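The complex appears here without one of its protein chains, the remainder shown in place.
Naming follows writing order (A and B), and every chain is counted from residue 1.
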Amino acid sequence: MTPAALRVPAIDDDTPELRARLHAIWATTPGWKGWFTTVDHKEIGIRYIVTAFVLLALGGVEALAIRLQLAGPDLRLMTPEQFNIFFSMHGMTMIFLYSSPVLSGFSNYLWPLLLGARDMAFPRLNAFSYWVYLAAALFLYTGFLTGNGPNDGWFNYVPYAERQYNPGLNQDFYALGMVLLGISTAVGAANFVVTAFKMRAPGMSIDRLPILIWGTLTASVANLVVVPAVSLAFFLLWLDRQFGTSFFRPAGGGQPLLWQHLFWLFGHPWVYAIVLPAMGMVSDGLPVFCRRPLVGYSLVALSTVATMILGFGVWVHHMFATGLPGLSLSFFSGASIVITVPSAVAVFAWLATIWTGRPVRSTAFLFFAAMILLFVIGGVSGFMTASVPVDWQLTDTYFVVAHLHYVLIGINVFPVVGATYFWFPKLTGRMMDERLGRWNFWTMFLGFNLGFLPMHLIGLFGMPRRVWTYPAEMGWSALNMITTIGSFAFAIGVLLFFVNVAKSWRAGALAPADPWGGSTLEWALPSPPAPYNFAVIPTIASRHPLWEEALDENTPRSTITRGMMLDTGKETVTTTPLDAIPDRIVEMPCDSWAPLLLAVALGILFVALLLKLWLAIALGALLVLGALILWLWPQRRLLEREPAHG
Amino acid sequence: MSAPPLGYLTSAGERAAAIVPLTWFVLAVSVIVGMVVAVLLLAAIVHPRGRALPTAIVAGDDHGLAWIKWGLVLSALPLIVTLVWTMAALGRVAGPPRSPALVLDVTPRQYWWEVRYDARDPADRFVTANEIHIATGARVLVRLHGGDVIHSFWVPQLSGKTDAIPGQTNLTWLAADVPGRYRGQCAEFCGLEHAKMAFEVVAEPPAAFERWRRAQLQTAPPPSSDAAQRGARVFQSHCASCHAVRGARAAGSTAPDLTHLMSRRLIAAGTLPNTRGSLAGWVRAPQTSKPGALMPDQQLTGQQLGDMLAYLVTLK
Partner (left out) sequence: MADAMPAAPGPLPVGPVGRRGLGQWGVGALIASEAALFAYLLFAYFYAAASARPGWLLEPAPKLWPALPNTLLLLSSSLVAWIGEKGVERGRRAEALTGLIGAFVMGAGFAAVQVYEWSIKPYRLGTSSYAALYFTTTGFHMAHVVAGLVILAMLALWVALDFFSPRRRIVVSAGVLYWHFVDAVWLLVFATYYLTPYLGFAR
């Protein structure tokens, strides 16, 4: 049977019968087969989050090893070789394998729920993106476990990364692993962009999007165009190392600075990509606990986008000491100072939300509120480095290390942990333990500040980054000991978090649909939501579909319990990009082996490239091609002949 | 506690001095902003007006916009001051001096610093390593050449960082007002012993500097004692392919010039004091005190080592 060309979607109430019908259509196949073939965004989202947390723990253990080596002067717990691999692994893990994927995980899980959609725009691509992320993580950690971890820091400057100075496989693992990871990031970003523009519930016009959507959308648009820069840079490095090209080798006319431009063209927008969605979590979560809408919604949304636009123009501030001309320095210095303005907008909006609201001091609230302070500390230290002459002193010292930890832990880890407390009931159907939550929060907060606030001083006292040890007479010993103690306290805090997650997931109190009195659509769904998310497609009339009664008497109301049923197949509706007017009924893909197959094929190809096994490279390439054709083979149901053609 | 040698909240020369007040200013702004936000947050959280969930929703969308307005107005002032001050400071410190009193060509290598003193007359040029002498009050132009990988030249008390990048020559400059020894350090990760790649800038009154300069122009005297002569032969067979001693036949250029080794306070790029004991330890087992250094262990016998030291101490 071929579908009709046009159809008027039937409208009805949300009934148990409808739910039963939808469940049969949407549920993932049970058992191991379903585990490998699922395309449900909720499954994939949770996998992303769990994998990212495992990597957070690994990166954390690496950090503790580093901190032990630096606890006192002239310690010899590690050799310089081990130390260099450990700090590089730590940076690479936290920046590439934890902080972005964890946000992708939350966004994957939450987006369709927030948008009133039944899934992401491209569910199979979503599964593929996860598998490739997993493959890249395994690839990079295989390097580490075989003694071939990256050893030139996460930004991997050439020529030190070239074969002449770095003969092992370390850099080849890093280069190819990053290209592989780039594929995952880019397709994930594409999925978010299309989902944001096409998959919103009717009525959810662009000015009604939750800020988390703005954050991830902005980050995804950026990733889509900047990830190729770093993938290319790593690929060219690999060519330099394995095929004797001279992109970055001065001997053949190459330019070491080209690496830095390509890397930071990507790197700086990336930094925003790993904080903007987390800022969105705070913008959406904090107001729920302040019992009022976010102050200055439009300004905050705008500042999110403005940050990224300016963020494309500040990459050179990572290169102030490379001998650039004065005009260029002035421009990038100015842009880097100006970029504080949109961030300030968000900070004042959050402060105003707390001050004009009625804060409820839940654990999630504490994490969100703490994030504001840590964000400000990371922000002002960043503002200091924006001033070129000051940066010539600050750069490459522990001041910058302290700054980036306030940014990444303050604006990524704290909101993510807060978001876990906030959305855990939705994800698992169980509440997290609030009492343990308090302990968790205070250990993390105090430990973090004990560890990293004094680190600014270590930097001001001149300790350079990436030194494996230091002499006693430099005056850094006491501060380093404090930092080490603080890091361990912080690590205990993170451990308490993991304990709370594990304990609550198994035996936490059962969660109602809406434990916090939230304002957005996900809280209208059972905890956890059904495979199809929404039994009827909701119709949205405001930014706060669940708070309309409380906020205003006279606006139109959103409808969540009555709407299009779309129950004749695995169907949902797409809408227009700006006003979200329904424009098409679309058939969503069922469970599929294609994503896993393609990811495995890519994995084989990259291992073969690493080892330069030509036969295996050819085989891997053929497998990739085969998996792609299998994926794209037109589905009879959807695409082929109309009745007229038989 | 004495000031940390690599600290930069104080300065000892005009270039670094131009930045210190700006550094203190942005630091003060940062601390104040952080404290204000901390107080605002604490005040709002410690006395919450709400209690348990769920409570009524309190306000419409427009309340609180004044926070953003006034917040931005208040932040604009320090931002503008910083911007203007930054540009002014940049103008003062960025450009290298037009007529420097001294021009140095510095080539950092894994993990030491080669320093060439330029002069109009080739007879006045000489090369040394890891210890830079300058005259107080003189503006010194430093041309940074890329040797192997990227390094960064940094003497916190005198000047901020400038990278030395293969394939290009970067210019920086420094000046010292007060005589003294100022520690410098490689500030761009460069490999296994990035940590132990330091140097010293010795600022001396012009007369003392001139004496030092003339001394450096001398070649090494031939060894006189028997031990030193034997040591010179050991040096020639084990060290001369990398190290140079002007006046002897050793002319290697991939490791520090040792013509005036004993005039330096530290050895192994700021790692060890230049005493007979640590020199012996360094020559015998460089990988122990500086693992990853490119200087190989030469497997010298006790006799050879003793002779070599007898020779090295003549290189004054």
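By definition in this document, a contact is a pair of C-beta atoms (placed from the backbone, for glycine too) under 8 Å apart; a residue touches a chain by one contact, two chains touch by 3 or more.
All values reported here derive from a predicted model rather than from experimental measurement.
Peer 1: For the chain that was dropped from the view, give me its touching partners among the shown chains.
Peer 2: The chain that is not shown is in contact with A.
Peer 1: Of the residues A:Ile66, A:Val193 or A:Val288, which one touches the chain left out of the display?
Peer 2: Touches the omitted chain: A:Val193.
Peer 1: One chain isn't shown here. Among A:Arg19, A:Arg163, A:His261 or A:Arg438, which residue touches it?
Peer 2: Touching the chain that is not displayed is residue A:His261.
Peer 1: With the missing chain put back, one of A:Pro112, A:Gly149 or A:Gly203 would touch it. Which one?
Peer 2: A:Gly203
Peer 1: What is the set of chain A residues that contact the non-displayed chain in the whole complex?
Peer 2: Residues 3-9, 11, 121-122, 125, 186, 189-190, 193-194, 197-198, 202-203, 224-229, 231-232, 236, 239-240, 243-247, 249, 252-255, 257-258, 261-262, 265, 536-539, 541, 553-559, 562-564, 573-574, 581-587, 625, 629, 632, 634, 638-642, 644-645 of chain A touch the chain that is not shown.
We take it that only the chains that are shown with their structure count from here on.
Peer 1: If you look only at chain B, which of its residues touch chain A in the complex?
Peer 2: Listed in rising order, the residues are 1-9, 16, 18-19, 22-23, 26-27, 29-30, 33-34, 37-38, 40-41, 44-45, 48-61, 63-68, 71-72, 75, 79, 82-83, 85-87, 89-90, 93-95, 110, 144, 146, 148-150, 152, 154, 156, 159-163, 165-168, 170-171, 185-195, 271, 291-292.
Peer 1: State the interface residues of chain A toward chain B in the complex, per the touch definition above.
Peer 2: Touching chain B from chain A are residues 79-81, 84, 152-153, 157-160, 165, 250, 254-257, 290-293, 295-297, 299, 321-323, 326, 329-330, 333-334, 337-338, 340-341, 344-345, 347-349, 351-362, 369, 372-373, 376-377, 380-381, 383-384, 387-393, 395-397, 460-471, 473-476, 515-517, 547, 550-552.
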